[in-house]
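A quick write-up on the structure given underneath.
Here the complex is missing a single protein chain, while all its other protein chains stay put.
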Amino acid sequence: MAQLILYGLIYGGIISLGAIGLTLIARILRFSHFAHGDMMALGAYLALLFRVTLGLPMWAAAIIAVVSTAVAAIAIDRLFYKPLRRTGPTILLIASVGVALVLRHVIQFFWGAAPQVYQRGVERPWIVWGLRIRPVQAWILVMAVLLVVGVWLFLQKTKTGKAMRAMADNMDLAAVSGIDTERMIVWTWVLGASLAAAAGIMLGLDTQLRPAMGWLMLLPLFAAAILGGLGNPYGAIAGGMIIALAQELSTLVFNTAYKPAVSFVLMVLLLLLRPQGLFGGKA
Amino acid sequence: MALLEVSGLRAGYAEVDILHGVQLTVQAGEIVCVVGPNGAGKSTLMKAIFGLVPVRAGRIVFQGEDITGLGPAQIVRRGMCYVPQNNNVFPSLTVEENLEMGAFIHPGDFRQKMEEMFELFPILKERRRQKAGNMSGGQQQMVAMARALMLDPKLLLLDEPTAGLSPKFAELVLEKVVEINQRGVSVLMIEQNARAGLAISHRGYVLTMGRNRLDDTGHNLMANEEVGRLFLGG
Amino acid sequence: MTAALILEVHNLVKEFGGIRAVDDCSFSVREGSITGLIGPNGAGKTTAFNMVTGFIRPDRGEIRFRGERIDRLPPHVIFRKGIARTFQIPRELRLMTVLENLMLVPMNQGGEGLWRSWFAPGRVREEEERIYRRAIEVLEFVQLIHLKDELAANLSVGQKKLLELARVLMADPQLILLDEPAAGVNPTLMNKLAGYVRSLRDQGKTFLLVEHNMDLVADVCDWVIVMNNGRRLVEGKPEEVRRHPEVLEAYLGGAYAAS
Partner (left out) sequence: MEWGGVVGYGLFLLIYGGIYAISALGLNVQWGYTGLFNIGVGGFFLVGAYTSAIMTKGPDFSHLGGFGQPFIVGVLAGGVLAALLALLIGIPTLRLRGDYLAIATIGIAETLRLIVTNEQWLTAGVWGIGGIPKPLFSTFGSAYNAFYAVLVLAAMVLVYFAIERGIRSPWGRVLKAIREDEAVAQAVGKDVFRFKLQALVLGAFFMGVAGALFAHFVGYISPEAFEPMNATFLVWVMLIVGGSGNSKGAILGAFIVWVIWSGTEFVAAALPPALGPRAHALRIVLIGLLLMVMLLVRPQGVLGEERQVSKLLRQESGSRQASAGG
């Protein structure tokens, strides 16, 4: 049980990082970004490229991959989303499904469909207070906490972070206050894509990389964002934790294979009972 | 030279003109109040000046520079700030953060300016860490005005600052407008409560159906019986 | 003025985030009248309007239509009872033709059932022909007949306003709520609208209109209700109301002891 909660926290950190971006994009760009999971995968594979192909140490590969993913996100926005921004959220949604498709198969084209890992060999888990944790998982946990705290500090303390929250609150007023909204949109992509890439790398470290990994994360990501009230970054973090814990604990009762379905069921229940999300959020 | 000079302004939404050639001036140091019945185009006038509604004809000159057709981001940089009637604060941001957003385009330190605002609106200092969304309507209005003043504008545009406020708060807000003006900021405002608005204004304009109908000093307009008739037609 | 009351609103309350948009408001509309609902901005007219048509649910109070309670009913049910509304900013069905915009409206169309449209096309066709003729009549009445096959998106704003009215007429409602019919409309069209409203009243329809243009109100309304701060302030004939000191006060406000 405690072991499952530990795994839940690790996985929850990964989901939260993805869901923060999703929720900010939903609020600031006003569409549900269905390619977000695949941005995670892109980040993970770019890290693989820098790690294996160029032989960089993992930390360096990860940093370069995060930056490259952010750049790719901005490019995708300019190329596909920006020209469609005036046509309304549903067309953007379809477009993001198309982008998801393209990203996933570009990955498959370059790296193939077979699962890959950053590092071969089996790690011997540490035993801490009777709980098993692999060193890499400990790293993930620490990094996830640091990143969540980092995002919190960024949104809470920096001018850009505050402006981003201001945009999410009231776009028109932000424009009237002289906030450059196009620039903030770029920042939103930078933040969302970097966090997604980081989450993807962590997921790859914890398990393995597969081209479909992003697609499979999409449901937990959306479930977390919706649980958090779609638009509230702090809600998304809490939502991610709840989803991950529920998925891990569900294995006590159900077949492990059904973990992904748990997030779906939770989401549908929430939509039935409290469509505005668990943590307020405006209707 | 007038601070703001609007002439022959035609503007509106989609294909409908709401304003059919409005002219208006604000001299430096003035409070100017625009009154008129609902649907006269007061809000549209303000939004057109601030670049939020497309201008189809006419000119807007601010500090001697033609600003017709500029967007709000450029106009803000030229020293004009605007407080919309509704949704004029960032509800999930604290009071301090709201003010910081007001000064967003200022590269430098905003602390001193913020202290000035706290001096002008002491209540905001007490509640500096409170989320703006949890404040009363009157307090939100003060947050909104303070946010707009953070940039040290030459001209402040206020769209119905007392709308929806209790008489006590409305009076307080108008007192603050006078105080702001005494600190050297010119004010152009729309006021639903025409008498109260005109009472604190140097000059006023009466607008009906997108056209100028009367202009005079605030006190003369207050006393003018025709104003009432214009409000209720006929 | 002995006509029956078609609409009665009793002690209606609606709060939005702590602000009372409508505050214990009561008024009624007599059958066969053209009643104006006026008041300064923020008086609560539109909110009241939205509650009568079911788009907003009141917090408290009752609304009765011909004596029957209709608060708590969803908009489509209220419509079927005989209350139709227009929108202040025309909401045309953009990619549908003018004719389709109208043919959509009539209630209880058998052809709206999928089974019937599959298995009883003959009956649906007859019904369609009837609705079509009705639509043509209405389009002729509002003089939009020449545009019947045009996409609604391509109409001018004035034509869209007429389309709003025409759409409402298709349903043959007893009470018609007009939300600012004169907003954004030129004087010629305004006179035209006034003419339509009067002639429809003469055919037995009742109108309740929210309107800012006092000239239109004075021109068509035979009764005016003034709202202020979410309540009914006064009511009466247009010329009485216009001279009423409290109304003047509501519109102009009182001077505070400021400065």
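For clarity, chains are labelled A, B and C in written order, and residue numbers in each chain start from 1.
Rule of thumb we're sticking to: a residue touches a chain if its C-beta (ideal position, glycine included) is under 8 Å from a C-beta of that chain, and two chains touch if they have at least 3 such contacts.
All values reported here derive from a predicted model rather than from experimental measurement.
**Student:** Considering all chains of the complex, which shown ones does the missing chain contact?
**Tutor:** Missing chain, whole complex, touching shown chains: A, C.
**Student:** Out of C:Arg69, C:Arg94 or C:His146, which touches the unshown chain?
**Tutor:** Counting the whole complex, the residue in contact with the absent chain is C:Arg94.
**Student:** For the chain left off this view, which of A:Val186, A:Leu245 or A:Ala261 is in contact with it?
**Tutor:** Among A:Val186, A:Leu245 or A:Ala261, only A:Ala261 touches the chain that is not shown.
**Student:** Name, in rising order, the residues on chain C that touch the hidden chain in the full complex.
**Tutor:** Chain C touches the missing chain through residues 53, 55, 74-77, 79-80, 84-85, 87, 91-97, 99-100, 103-105, 107, 109-114, 117-118, 121, 124-125, 127-129, 131-132, 149, 151, 153-154, 167, 170-171.
**Student:** If the missing chain were put back, which residues of chain A would it touch?
**Tutor:** The missing chain touches chain A at positions 31-32, 34, 80, 83-84, 87, 89-91, 93-95, 97-99, 101-102, 104-109, 112-113, 211, 215-216, 218-219, 222, 226, 255, 257-258, 260-261, 263-264, 267-268, 271-272, 275.
The rule we apply is simple: only the chains that are shown with their structure count from here on.
**Student:** As a test of understanding: of all chains, whose mean C-alpha position lies farthest from that of chain A?
**Tutor:** If we average the C-alpha coordinates per chain, C ends up farthest from chain A.
**Student:** Go through A-B and B-C and name the pair with more C-beta contacts between its chains.
**Tutor:** Comparing A-B with B-C, the pair joined by more C-beta contacts is B-C.
**Student:** Using mean C-alpha positions as chain centres, tell me how far chain A is from chain C in Å, no decimals.
**Tutor:** Inter-chain centre distance comes to 48 Å.
**Student:** Spell out, as numbers or ranges, the residues of chain A touching 2 or more other chains.
**Tutor:** Touching at least two other chains: none.
**Student:** Got the chain C residues that touch at least 2 other chains?
**Tutor:** Touching at least two other chains: none.
**Student:** Quick one: in the complex, what on chain B touches chain C?
**Tutor:** So the residues of chain B touching chain C come out as 12-16, 18, 37-39, 136-137, 160, 163-164, 167, 170-171, 174-175, 178, 191-200, 209, 222, 227-228, 231-234.
**Student:** Can you name the residues of chain A that touch chain B in the complex?
**Tutor:** Listed in rising order, the residues are 159, 162-163, 165-166, 168-170, 172-180.
**Student:** Going by the contact rule at the top, pick out the chain B residues touching chain A in the complex.
**Tutor:** 50, 52, 72-73, 76-77, 82, 84, 87-93, 97, 100-102, 104-105, 147, 151
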